[in-house]
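Apart from one protein chain that is not included, each protein chain of the complex appears where it belongs.
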Amino acid sequence: MAIFVPFTIKIDFLMQIKELEDIASQVRRDIVRMVHGCASGHPGGSLGCTDLLVGLYFQQMKISNRKGKGGFLSFRMDGVNEDLFFLSNGHISPVFYSVLARRGYFDVAELSTFRKIDSRLQGHPTTHEHLPGIRVASGSLGQGMSVAIGAALAKKLNGDDRMVYVLMGDGEQQEGQIWEAAQFAPHHKVDNLVAVIDLNGQQIDGSTDQVMNNRDLKAKYKAFGWRVMEIANGNDMEEVVKGLRKAKRISGKGQPIMILMNTEMGAGVDFMMGSHKWHGIAPNDEQLAAALAQLPETLGDY
Amino acid sequence: MAIFVPFTIKIDFLMQIKELEDIASQVRRDIVRMVHGCASGHPGGSLGCTDLLVGLYFQQMKISNRKGKGGFLSFRMDGVNEDLFFLSNGHISPVFYSVLARRGYFDVAELSTFRKIDSRLQGHPTTHEHLPGIRVASGSLGQGMSVAIGAALAKKLNGDDRMVYVLMGDGEQQEGQIWEAAQFAPHHKVDNLVAVIDLNGQQIDGSTDQVMNNRDLKAKYKAFGWRVMEIANGNDMEEVVKGLRKAKRISGKGQPIMILMNTEMGAGVDFMMGSHKWHGIAPNDEQLAAALAQLPETLGDY
Amino acid sequence: MKKYTYTEKQDTRSGFGDGMTELGRTNPKVVTLCADLVGSLKTATFIKENPERFFQTGIAEANMMGIAAGLTIGGYIPYPTTFANFGSGRVYDQIRQSIAYSNKNVKIAVSHAGLTLGEDGATHQILEDIAMMRSMPNMTVINPCDYNQTKAATIALADHVGPAYLRFGRPKVPIFTDPNQKFEIGKAWTVNEGKDVSIFATGHLVWEAIQAGEILAEKGIDAEIINIHTIKPLDTAAILKSVRKTKCVVTCEEHQANGGLGDAVAQTLAQNFLAPQEYVAVNDSFGESGTPEQLMAKYGLSAEAIVEKTLKVIARKS
Partner (left out) sequence: MKKYTYTEKQDTRSGFGDGMTELGRTNPKVVTLCADLVGSLKTATFIKENPERFFQTGIAEANMMGIAAGLTIGGYIPYPTTFANFGSGRVYDQIRQSIAYSNKNVKIAVSHAGLTLGEDGATHQILEDIAMMRSMPNMTVINPCDYNQTKAATIALADHVGPAYLRFGRPKVPIFTDPNQKFEIGKAWTVNEGKDVSIFATGHLVWEAIQAGEILAEKGIDAEIINIHTIKPLDTAAILKSVRKTKCVVTCEEHQANGGLGDAVAQTLAQNFLAPQEYVAVNDSFGESGTPEQLMAKYGLSAEAIVEKTLKVIARKS
């Protein structure tokens, strides 16, 4: 499918891709360092979704750039006139925290407190510790899309035409609540919603094929009334950015948008790829070094 | 689709249809009398599913005819070498109770205790009062298919080749747990399971279209990996019986079977048909008389 | 000193519905959701007057709770509604994570709590929701006693910031509280002052306690009757003040003894002031079909049961 893009913008776009890739490399460094720092957490899904979150927060989403105390972004819970993002698969909090910090919501130094006592960076994202950028707790799977739909409905009631994004896991699709939400959004024409599934084919006990065959998620979401599109390689920044633009473009037409995003669990760190093994374990010192050697430090480590 | 049926069997089959229709007429009388007797309960769905339950219990299902105390069928909870039926949409208990009594599980006189204090015929079916024929409680929607799958798995473990049937409502399909069960059964090749959806297009707050569009349940179940078939008119006994036979015939091939059964809520009582109004209210004296006038007494009222 | 007047009978859920009607007219941020039980929840007028502020979720309570949480983010005050069983046990984890732990301004409003829903039977008769909601951090738990109080509580919750669980019932029961009351969350209401026993009652049991109080008065027993409409935060000051005076307690609730108001009071007393206590509550069993009156009698939740437990607890005073 050919998309018409004016020449100047195209140049600009390609430059941005390089910049975004640099940010993603740094975010990946943050992720492996964070999970190593507390010897727990979930690197696999985090690495796989890095390109998406960077693409969202550094290019696709409109976010207020108003600064507050300490020069950090001033965060408004209600997000009026901003695009909103919800992380339903809360276990991939490392990528979320790194992107929020790198985007300017709080000091990157705070990433070192991840999963430690008295931290705002809880094992799973929460509003309870008032970390800027988080709008709901997640971790117990299957709940985020419902919350995102509620936020999207509120935008409509408020006459606010910005979008709501939500990311879910593919294993997470096994939760019944997802299908309650999936049926609600088309019925109520929630067309300011873009949902993304991290189609990495892995979950804790093995591949999704083995554990609980998700079969054709495209056919399922179509049957439930969604407009479904794909990102063939969710670890290619250019494809991610194009995919997000397309999703935005086809939104607003009475249907919610579902992006099936193919990724590789552990993307960016060779030995973390290719299986479910790195879903939820931390690298040791040696493994950390091996991982960092593959990830250029582009913005300075925290 | 032409099905080859030897001539003699066909005669026999047609005779049985008439007999089954007579039973159904009596069951419908029982239903309206039961809900009238306690001034509560759910006649609409009960009447719509009468033909199915009669078809199942009086023809399709193999049930042990061993008799126990008082000449009633002796009920074994484990149902070894019997076909099993589960009612997930427990609010249509009147049809279940009437069919169980008429089939010989307990005295039809007991139908008069429906929903009254100290009765075994609770508002929603339960094992708690040890009513023969009931294998699990239902009433809170969405749970019955999971239980039926468990029972079907147990049959496989036991080397018992009989079938498990489960009936659900169409509004009930909105519960997320249904889709958890829907994904499990094909993954685990639960092919001794026949599920039926009472596609009456109605639920409490209105038509399913309005309340929460179920859209194309056929496409949904196909996408989830089921073999889907239809009964075009679930209030035509011959179609019901043929449909059940077909379901049985196509079972055992690695896939669970879903029957989408089109019915009319309130079928058999003209003024109870055509809307959701009679989902859960009882007729007054006058309405009862009007209903009974349309339903020949074939086996003697309780 | 009698502080109540019986007027007529009405269901507490209609108090909720009428409170919602008023909120619909006065507070543009209030929205409501329902999982295919609009008629039972009595929100028809709110919906008719504010169709854009109502969301029908179909029979999908988990999703309803999540959507309610999301609506708060845009500044709304959602009242998700269903039967008490489907708004508590069915969705505990959703309430816990997306509402309570996330501190979302959601007012869960549930009808048909307890035995008095009657004929539907045990699958619908939740008797454990107070235990669940009371053990959940950050949750306000309210179980008002009549139509007027339910209406007032419904309205008061819109101005209270934070998650709440409002529990009410199906049958028509006496109205006896002030139609113009201001509902104070967390502040127990003394129905009758007395000196011989403290009867703490919640929900439908408050009227039974009042009836019991009259029977007891004939026997020369001066009962203090206090309406604990807010189970959490519990008005421990009012409870202790009363028990320090009367030296014994009967707790009354349409709920399991395990985990409910009785246990909340027992906890308070065990840590602060020891006094014999008796429970008028369901004794670790499921309910069944029957009329509300039959069930309240069979499961020991009647005025007579309260009288009996009162006599017992007074005899235990040392």
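We just call them A, B and C in the order they show up, numbering each chain from 1.
FYI, a contact is a pair of C-beta atoms (placed from the backbone, for glycine too) under 8 Å apart; a residue touches a chain by one contact, two chains touch by 3 or more.
Everything numeric here is computed off the predicted structure, so don't read it as measured data.
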Touching the absent chain in the whole complex: find that residue among A:Met212, A:Val228, A:Val241 or A:Met258.
A:Met212
Of A:Ala137, A:Ile257 or A:Leu295, the residue touching the omitted chain is A:Ala137
Hidden partner chain, residues of subunit A it touches:
38, 40-41, 90, 115-119, 121-124, 126, 128-129, 137-142, 171-172, 174-176, 203-205, 211-212
May I ask you to list the residues on subunit C that touch the chain which is not drawn?
85-86, 88-90, 92-93, 96-97, 101, 122-123, 127-128, 131-132, 134-138, 232, 249, 256-260, 262-264, 266-267, 269-271, 274-279, 284-286
Which subunit B residues would touch the chain omitted from the figure, given the whole complex?
77-80, 84, 126-128, 135-140, 142-155, 157-158, 160, 176-177, 180-181, 183-184, 187-188
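Here is the rule we go by: only the chains that are shown with their structure count from here on.
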Treating touching as the only link between chains, describe the layout with one word: line, ring, star, complete or other.
complete
Which chain is most remote from subunit B in terms of Cα centres?
A
Using Cα averages as centroids, what's the distance between subunit B and subunit C in whole Å?
37
Would you mind pulling out the distance in Å between where the CA atoms of subunit A average out and where those of subunit C do?
41
Which integer distance in Å separates the CA centroid of subunit A from that of subunit B?
45
If I count partner chains per residue in subunit A, which residues reach a count of at least 2?
176-177, 180, 183-184, 187
Going by the contact rule already set, what residues in subunit C reach two or more other chains?
57-58, 60, 62-63
